[in-house]
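Let's turn to subunit A:
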Amino acid sequence: PNKPATESSGDVPDKPAKAVTLNILDVAGNLQLTQGMIDDFVKQHSDVISKVTYSKGPAPELAGKIKAQQNANRVDIDLVLTGTDGLAAGREQGLWTDLLTKYSDRLPGMKDYLPPAQKMQELGGKEGVTVTYYPSGPLLEYMPSKVPTPPKTADDLLAYAKANKGKVMYARPANSGPGRTFLMGLPYILGDKDPKDPVNGWDKTWAYLKELNQYVDFYPSGTADTMKSLANGSANIIASTTGWDINPRVLGTVPKEAAITPIQGFHWVTDAHYAVVPKGVSTDKQAAILQLLQFMLTPEQQAKAYDKGYFYPGPAIKGVELAQAPQESKDAITEFGRPEYDKLIADNPTEVPLDAKALVAAFDKWDREVGGSKVKSQ
Partner candidate 1 sequence: MSGFDQLRLDGVTRRFGAADALVGLDLTIERGEFIALLGPSGCGKSTALNCLAGLLPLTAGAIWQDDQRIDTLPPEKRGFGMVFQNYALFPHLTVRDNIAFGLRMRHLPKDDVRRRTTEAIEMVQLIEHASKLPGQLSGGQQQRVAIARATVLEPTLVLMDEPLSNLDAKLRLEMRTEIRRLHQSLGLTTVYVTHDQEEALSMADRLVVMRQGKVQQIGTPEEVHTKPSTWHVADFMGYRNLLPLKASQMNGDQVTVDLGGTAIRGSAQGAVAPGDDVIAAVRPEDVKLSDQGVKGLVEVVEYQGRERAVEVVLDGGGQDDPVRLHVRTEQRVEAGEQVALTVTPGRLLVYPS
Partner candidate 2 sequence: MSATWQHRLAERGVDRRLWLLLPATIFVLLLFVYPFLYGLSLSFQPTDGGGVLANYSKFFSDAYQRDTIATTLKIALPAALLNVLAAVPIAFRLRGRFRGKRLLTTILVVPITLGTVLTAQGLLNYLGPTGWLNRLLLSLHIVDDPIRLTNNYWGVFFSLVITGFPFAFLLVLSYLSGIDPTLERAAATLGASRAQRFRRITLPLLAPGLATTFLLTFVLAFSVFPSAVLVGNPAGSTRVISLAAYQAAYEQYDYSYASAIAMVMGAVELVVVAIVLVWRSRLYTGSTGGKG
């Protein structure tokens, strides 16, 4: 059933000897943004890629799967679409092919990255190619009917939480994008010593979170639960991001009336999706993938990343306007998007997220000292 591993370490030709089929594994939900691009490429360049099979899976087990394949010398996943966590996990285990050292010139689109996307690409190192980008958060989302005067500052939030026990909610950071964005964004808001060093540099953040913890009932295990709580009224204010603000309202899981508010002095903690190639993929396939990635980094294709606000805005390169996006996309964002985002994105600084090690340390500390303290206090 498996194709034997063909040559994977030699030079990558410009074009595969004959059209290849690609197995793409998406562990970040990225296909929602990019499947259209890939399908278009296959349609237009069937001499390069004859067929693509998609599979999807949760991120954490990804590394194990690739590792098993590589140990057995039979890699049958050719391209992985992942977030920063999967990318880092794989890198730590040495799973990814170094594509960019030799072949970055085949990806001219990478020169047009938006500046923050460029910074995200630096996180991607020589293995990951940024395909989509968004500024993320932290933002607070609330129901105007329940919270007439939303908190403007971190202290406001604390005061509100104290006054409305259990009504402020964020998900366990390890399981939730908005949760971790909130965590990583706090040091900037509170002016901590070293926002990149969660263990030694986040004194104010930890103190703040512990205090907030007193007014929180529990931390759901996913963002979806916080959204649901917001929608059904059991939470009034939750942590959110641009994408998590727009898309759930498009989908109808959160009422359209929900509003967002930034916290004074916040920095965007950005996020991106990457394409990576596991070691052991044949050079022919690598060639095809390089062509595919270059195709995906063109503005016409990047415009598809607007989607329905899921990764708002989405495109990683400069000069991609909403107008270029498919009609569906435009309609959704016209109805549910927020004009204020343009200004917020323009006016607030952007920061790359913590690197994998620091992030794991932050999660661990949060689990033990914030989330875990619940065990003792009960």
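Everything below uses one rule, namely that a residue touches a chain if its C-beta (ideal position, glycine included) is under 8 Å from a C-beta of that chain, and two chains touch if they have at least 3 such contacts; residues count from 1.
Inclusion criterion for the candidates: all candidates are chains of the complex that A comes from, given by their letters.
This structure is a prediction, so every number in the text was calculated from the model and none was measured.
Visitor: Sticking to the defined contact criterion, which numbered candidate from 1 or 2 is in contact with subunit A in this complex?
Guide: In this complex, the candidate that touches subunit A is number 2.
Visitor: Can you check the complex and tell me which residues of subunit A touch candidate 2?
Guide: The touching residues are 60-61, 63-64, 89, 92-93, 172, 174-175, 217-221, 225, 228-229, 232-234, 360, 363-364, 367-368, 370-375, 378.
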